[in-house]
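What follows is a structure written as structure tokens; I'll ask about it next.
With one protein chain withheld, the remaining protein chains of the complex are depicted in position.
Presenting subunit A:
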Amino acid sequence: MAEKLMKYTDAVAKYDPVFGLEVHVELSTNTKLFCPAHIEFGGEPNSQLTPVSLGLPGSLPVVNKTAIDYAIKLGLALHCDIAEWSQFARKNYFYPDMPRDYQISQFDKPLNGEGYLDVELDDGSVFRVDIERAHVEDDAGKNTHLGGSDGRIEGANHSLVDYNRAGVPLIEIVTKPIAGAGERTPEVAGAYVRAIRDIVRALNISHARMEQGNMRADVNISLHKKGEPLGTRSETKNVNTFKGIEKTLVYEIRRQAAILEDGGEVLQETRHWDESKQATAGGRAKSDANDYRYFPDPDLVMVHVTRDHIEELRKQMPEMPRERRARLKEEWGFTDLQMRDALNADALDLIEETIAAGAQPAGARKWWLGEISREANERGVSLEELPITPQDVAEVEQLIKSGQLNDKLAKQTVSGVLSGEGKPSEVVAKHGYQVVSDDGALEAAVDDALKANPDIVAKLQAGNMKPMGAIIGAVMRATKGQADAKTVNKIVMQRIAK
């Protein structure tokens, strides 16, 4: 049953979207939030357990101090009020992936209170997102539904539970309702979540890999007409790609606008983003709202963070991504467009390391956003996953600078590295790449080319330099690409001057 959708531009012209995001970020601590069970992605199911993470009778949680420090750092980056005394509370509900049948979260006394994040949009403008809270909680295990189609619970005949993830620390960052973004709602949301991703990576507190489930978002949105009360919101749970978040908002704006336009009512419900259908789908209608019966967890004393400790952590804060980008843009002399391309390609760190290894900014940018990005796109992998390092790129640049490689040979060298032939020096040695610098051989090749093209010689001598490329091309062909274009140019100029 296809839902009725309004054209996006019409929807945002008629209605103002108000949205909110709850972003869950898995922290990259070595051990779980409440016990010393080791955390590793992709471990054997149910291998990373202790009596505590399995919720065995008698077991007790103890707070992982590193997780609290990580959360405070994030709170500092988001300009949050950090509570000197915060408290864990039990969120009670039965679910097979929850070993205790309650989640340990924070309720009325979160670690990080109100804050904000200034998010830079593509056109360079800045949108401020107000943060409600950023609290700490533990993750649940993972259910795998078997016997049905595509791992969904519908149609499955049995399920398996892996408790490895149970107890992994999470931070849930909750925004205040975000209004005023209008047609740019999806863009603001995407930029906000990317900004969170960049911050947690800069802080080194999460692997922040959406594809591994390190980050996921619950997307709330409602529509209303200017001057009218806020509308009823839908909540789309566990959206785990940036594109998915943006598409969810576009879809929900179109869907809700169509309902409102027909005089209907938007249901307050939980939905999920269906990537295969490119649509959100409604969950089962809930007859009654969940009552989680929150109460302070009596197994855990309040978390006390002294002002001194917060200041200590503040001193350890690295440069934040937005400030860093501004600084690098300045240092590297990139244009807005070049900087955005580098960002969108996720190449900032790689370019920075390449420059640190001795390359010029322009050269580093050219390689990472050119040949190497193309290769990554073709293979459908990230730049980091390719078998080429910033040091390799800097080495290629060095070989160009020293005159050993020209552009063409350099490209062949990079291509060799990418296909796994080894380090640039090894590729060069293997293929015998070497710019021909023997002037005698080059002179002969130039003479041959000139002799074969008397009409071009005449043009050159008449001061028309356009056909120069054809001569250089002929010399290159004769030398199998190993000639240095500049030297060829010089010899041609000498010859025609004679």
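One rule holds in what follows: contacts are C-beta pairs under 8 Å (C-beta built on N, C-alpha and C of every residue); 3 or more make two chains touch, one makes a residue touch a chain; residues count from 1.
Throughout what follows, contacts and distances are computed from a predicted model.
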From the list "Protein-export membrane protein SecF", "Carbon-monoxide dehydrogenase small subunit", "Glutamyl-tRNA(Gln) amidotransferase subunit A" or "SGNH/GDSL hydrolase family protein", give the UniProt name belonging to the chain omitted from this structure.
"Glutamyl-tRNA(Gln) amidotransferase subunit A"
Based on the whole complex, identify which of A:Pro17, A:Pro61, A:Pro110 or A:Pro390 touches the chain you can't see.
A:Pro61
Hidden-chain contact residue, picked from the options A:Glu44, A:Asp291 or A:Asp455
A:Asp291
In the complete assembly, which of A:Ala179, A:Ala258 or A:Leu300 touches the absent chain?
A:Leu300
Contacts from subunit A to the absent chain lie at residues 51, 54-63, 90, 92, 94, 96, 99-102, 159, 161, 291, 293-295, 298-301
